[in-house]
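Only a single protein chain was left out; the remaining protein chains are all shown in position.
Chains here go by letter, A and B, matching the order in which they are written, and residues are numbered from 1 within each.
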Amino acid sequence: MLDETKLKSVIAAILDIDENSIDQNTSMDNVESWDSIKHMDLILAIEEEFGVSVPDEEAADLTSYALIKLVVADLVKDK
Amino acid sequence: MFHDFNAIQVGDVRTLSKTITTDDVRRFVELTGDDNPLHVDPVYAETTPFKDIVVHGMLGASFLSTVIGTKLPGPGALWVSQNMEFHRPVRLGDALEIGCTVLKKHERDRLLDLETRITNQNGDLVLSGRAKVKVLITRQAAEAAPKSDRRRVAIVTGGSGGIGGAISRRLAAEGHAVVVHYRGRRDRAEALVRELSANGSRAIAVQGDLTVPGTAGSIVEAAIQAFGGVGVLVNNAAPAIDAKPIQVLGWTDMQKHLDVQVRGAFEMIKACLPQMTETRAGRIVNITSQVVQGNPSVSWTSYAVGKSALATLSRYLAAELGPSGVTVNCVAPGMTETTLIGDIPEKVQMMVARQTPLRRLSTPEDVAAAVAFLASDSAGFVTGHTLAVNGGLTMS
């Protein structure tokens, strides 16, 4: 089971945004601080906090909260 | 003025009256620089056989320009040649009558032979001559071509499914009578027809297996029976993608796509052609796919081969049928939200959406809107084109 609160808190901390503002529509398109450099930090932090490893080919494309949630949930399930 | 060359008749006359004043002469001298004393100096003129000021010959003759340019034929006139003889001098104060008469029409060249005459207040002939004037074609003339009588009847194959249903609805909303073709889902097709009828549109459902010879003909027959003819054909029917790697892919899989997508469209087009060429107006829209030009989706081989063949058929027929007034175009959707993509994992769908500039997958309505445009009057000069509806995911 994916701890969504934890995921949101990690994303909020890395992107320096309000946890409560994160929803299904949150993506690189509408968060100013979310650029490609911050994106790498985000993947790094998520991998560390959830103990998973995001496949290289997919990491760069996880540019929306909805997609991150989907992928991380899968990875956590397979652990 | 004659807007229309055709309206000009042999024997048509136009005239202009003009009294020549000293002011006219002065301005003519200013304009041309011809200050020959005969035209300006009464003292000098008296010493010549003319005894008094003679108005420049060309001054009087210039009013021929006025008649040709503003009256006969008027706008569009191109004065090609003029010969003239001056018979009598024009004096200050003379009242001239300048006239042109159509002697002959040269239809193919749009050329007029004119007789040009100028007489004075005494009825004396001052100038005689012949002019040749061409009548140019103006844009307005070209656009005056009559609107064609396009039949607002559309056949949509596979017209009750995801994309097909959206196309049927959209064409109906734009005033077409719709023939909703289906193969097996009768309930769905009939429900759609009921829906369209309830909204005030005309629609029928027609069953047929496009792989069976003769089916196309009976569908067109049904359209003519119900609505009097066919104007728009949308080849949308396609079997499920049934993705298979080459190791397990068989010719029957390939054949299935070729039969429905290519042969089905081929037979339908042939069946509709008589209707379309009769009115010199027809719209054929083939639903292809972004797989034709985008990056290969591995194991979609049979589907992609069918769609590619359909795309080539479209281009060739667009070239061949253009002169008959029939346009043939394709709409190439990207990944569209229908049951056809039900096997594709949500993750992949989302990733495709994220990679798409417009950040979503295509909807059936997006595809239907493109079809509606190509079927409309606005697309009358678009043929042999593929309108990609994929949010910018691939751009070629």
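Keep this in mind: a contact is a pair of C-beta atoms (placed from the backbone, for glycine too) under 8 Å apart; a residue touches a chain by one contact, two chains touch by 3 or more.
Following the convention adopted for this analysis, contacts and distances are computed from a predicted model.
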The complex's invisible chain, by UniProt name, from "Phenylacetate-CoA oxygenase subunit PaaC", "FkbH-like protein", "Oxidoreductase" or "Na+/H+ antiporter subunit E": "FkbH-like protein"
Among shown chains, those touching the left-out chain: A
Identified contact with the non-displayed chain, of A:I14, A:V31 or A:L67: A:I14
Selected residue (touches chain absent from view) among A:L2, A:A60 or A:A73: A:A60
Absent chain, residues of chain A that touch it: 10, 13-14, 16, 36-37, 40-41, 44-45, 48-49, 56, 59-60
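Quick note on the criterion: only the chains that are shown with their structure count from here on.
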Chain centre separation in whole Å, for chain B relative to chain A (CA means): 53
In the complex, chain B residues that touch chain A: 346-347, 350-351, 354-355, 359
Chain B contact footprint on chain A (complex, rising order): 27, 29, 58, 61-64, 66-67, 70-71, 74
